[in-house]
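Only a portion of the chains appears, each positioned as in the full assembly.
Chain naming follows the written order as A and B, and within any one chain the residues start at number 1.
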């Protein structure tokens, strides 16, 4: 850790700071420049509260040399992590296709979609039972009943199920779910993350709308440091000034997360764009960027069948896309 | 609600859509332009799922004419809401100064700061007992013990206490807290918001890092529509590309929220800037912009006393600032 002092710091204040740092068991290398003095802190700097340091009047800025995350860090775990969900593997060259409707609505709907996506090569079934909604007046999902319908679809197809949990008090209901999704709005719900760390179940952790990669990795660190090493990271679009898509799909995050961490990284082109016409090209783009999997919305309900869905593909669109995804992976040498 | 259809939509599809809308009990005014047809939906459009409408293949875009929020809407409640916390009033010209340390650390610390800020004219005491931290390894607050220390400081000074709640399971611990703060990271934790709606206690709702004013108001709507009408809105900075402050203090939100809603609006210059030197000018700016109150960090702990705090003022700084705040309110005709 590097601490850059301000100009003209009184010697006594500098000494106080240095001895305070040394009391934490760290060594301090002092380097005096023309205008500024720089302290190099050597030792286990993970104990140092950088916010506190930065807040000191005599400090101009602090630069962390080591990343603040450990369990998720590729430096300490050079090989890709492979996460198993039944027979399915994710990571280290194992690619997964997760598909299904935005919301679970009826048994017929979810079973029909599940069969269709399985036939097209999907590895897992997604479907929302508990739905986060901006408005208190909008439909918030079938909740527990939705989970039961997902299990019926699993029984019919053999596809493991992935679905979102929002509330610590609902954890028991998710006991028989294969993969728990933590949504973008809960990426920094730390108590919920700690609870996920106590489960023996893969967690699909979505990046928050306005969160940096470091913050995403720190949230994964919450889960891993609480005991659950099976975390799947997911890029799903960030909020920017750009307004033609619902979010801005930050695909460079895929190779960057692979560089920083050993965890598998998947991408969600449906939520990232919010426009079904953009899902196929962006699904292929995410594949070419090296994602370990995709999570894609596919619908089969009558109102959408009538006119076609916003961010959902039809089963036919998905079938055509799945073929290209496999081909692009080969072409990109993945 | 206005629905703009795409070019060259087949007549049969348009008719299907129109009859589907009419089945919801709405009237449809059709206006044909040179290139596009526009549907005007008249009636109680709050039942219409705009995301679904926008997702239809034949629809180019949807524009809501009425705001989707009701309880919080100034249109239906033209007078400013006044919220009472004991003898303290907030809103409609009643200005509150909330001050205190970032974290509650010791009885001596919190009582000393409480006495100091009271002497300078603070109306309420803030202090973090449960602290959201990006890293699982950082200090997360004294938790229940911190709440007890806040109550001691209240007993000593008479100042009502404001403190953050993050977890539904902790609600009982907050029974004797005067104002519950819902932090930026939990602004869209909808289950938590619904629970806040069941309490008989003012809720201080902070704007999320990447949330629009509409989303903030919809979150307030969650609380109000669940039964609790005492919501205080708080602007505390948003995340942008600008990197010299921790966040970008979006002060125009203050007059705009006043225009859209009857709820009181306060501002937090400490978290918005993250730099103590910027707190006094930005506190005055927020005051001049018409905020109904300010929430400001003031510290008194030894390590900070040594060198001065990052986003915290000393009691002396706060005292000088409080005088100017009162003068600026008068000068601005507030």
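Following the convention adopted for this analysis, contacts are C-beta pairs under 8 Å (C-beta built on N, C-alpha and C of every residue); 3 or more make two chains touch, one makes a residue touch a chain.
All of these numbers come straight from a predicted model, not from anything done at the bench.
Shown are 2 identical chains; the number of copies across the whole complex in this structure file is 4.
Heads up, the rule we're going with is that only the chains that are shown with their structure count from here on.
Seen as a C-alpha superposition, subunit A sits on subunit B after a turn of 180°, to the nearest 5.
Taking the mean of the C-alpha atoms as each chain's centre, subunit A and subunit B sit 26 Å apart. Of all the residues in subunit B, the ones that touch subunit A in their complex are 13, 16-17, 20, 46, 49, 51-52, 54-59, 68-69, 132-140, 166-169, 185-186, 188-191, 194, 208-210, 215, 218, 221-222, 225-226, 239, 276, 303-304, 306-312.
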